[in-house]
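The next block holds one structure in the form of structure tokens; read it before the comments.
Right after this comes subunit A.
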Amino acid sequence: MSLIDWATGLHGYLFIGAMLFVLGIIGILSRKNAIGILLGIELVLNAAGINFVAFSKYRTAMVEGQVVTLFIILIAAAEAAVALAIILRFYRLKQTIDAGEANLLRN
Partner candidate 1 sequence: MKLVLFLSELLTVASAFVVALHPNVLYASIFLLFTFLGVAVMFVFAGADFIAGAQVVVYVGGVTILILFAIMLTQWLYQMRLRDVGNKLVVPIAVIGLGLVPFLYKGLHQLADFVSKAPPPNLAAFSGSPKTTAIGEALLSSYLLPFEGITILLLGALVGAVWLARPK
Partner candidate 2 sequence: MNSAAFAHTLQSWFGVGPLWAWAALSAFLVIFLLALPFGGIATYVERKVAADIQDRVGPNRVGPYGILQFLADGVKMLAKEDFMPAGADRFLFNLAPVLVVVGACSAFAALPLGKYLVGADLNIGIFYILAVTTLIAPGILLGSWASQNKWSLLGGLRGAAQIVSYEIPVALSILPAVLISGTLQIGLIVEQQGWAWSAEGLQQYHFWNGFHNPFTFIAMFLLFIGGLAETNRIPFDLPEAESELVSGFNTEFSGMRFGLYALAEFCDVFVMSAVVTALYLGGWHIPFVNIEGLGVTLPQGLVVLIQFGVFLVKTLILVFVVMWLRWTLPRLRVDQLMGLCWKGLTPLALLNLLGTALWMWIFKGQSLAQLIYGAFA
């Protein structure tokens, strides 16, 4: 089985999904910039979408997994809108979007 055959089958999809997930987690953990963290979250959500779509083809060959992916896309967009609005509000309050500065609830 050549590399291309391997990568374009279910194995490849799962591997890409896993890579996106890991890279997203790395992005979330290693960034201080709140927008950077959001980018990581988007990667993780896409990883989930890839897995759903891959299994909907290779496991069931029905559209159920695609419907869930559609839901993920819809919710991700709503989440991005709200998260960025919060970041903006935070920026207006503190003049920074460093997530480490978000300590208003600490005291």
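A word on the picks: all candidates are chains of the complex that A comes from, given by their letters.
We adopt the following convention: contacts are C-beta pairs under 8 Å (C-beta built on N, C-alpha and C of every residue); 3 or more make two chains touch, one makes a residue touch a chain; residues count from 1.
Since the structure is predicted, the reported quantities are computational estimates derived from the model, not experimental observations.
Between subunit A and the candidates 1 or 2, a touch occurs in this complex only for 1.
Taken together, the subunit A residues at the contact with candidate 1 in this complex read 3-5, 7-16, 18-20, 22-27, 29-33, 35-36, 38-40, 42-43, 46, 49-50, 53-64, 66-67, 69-71, 73-82, 84-89, 91, 97.
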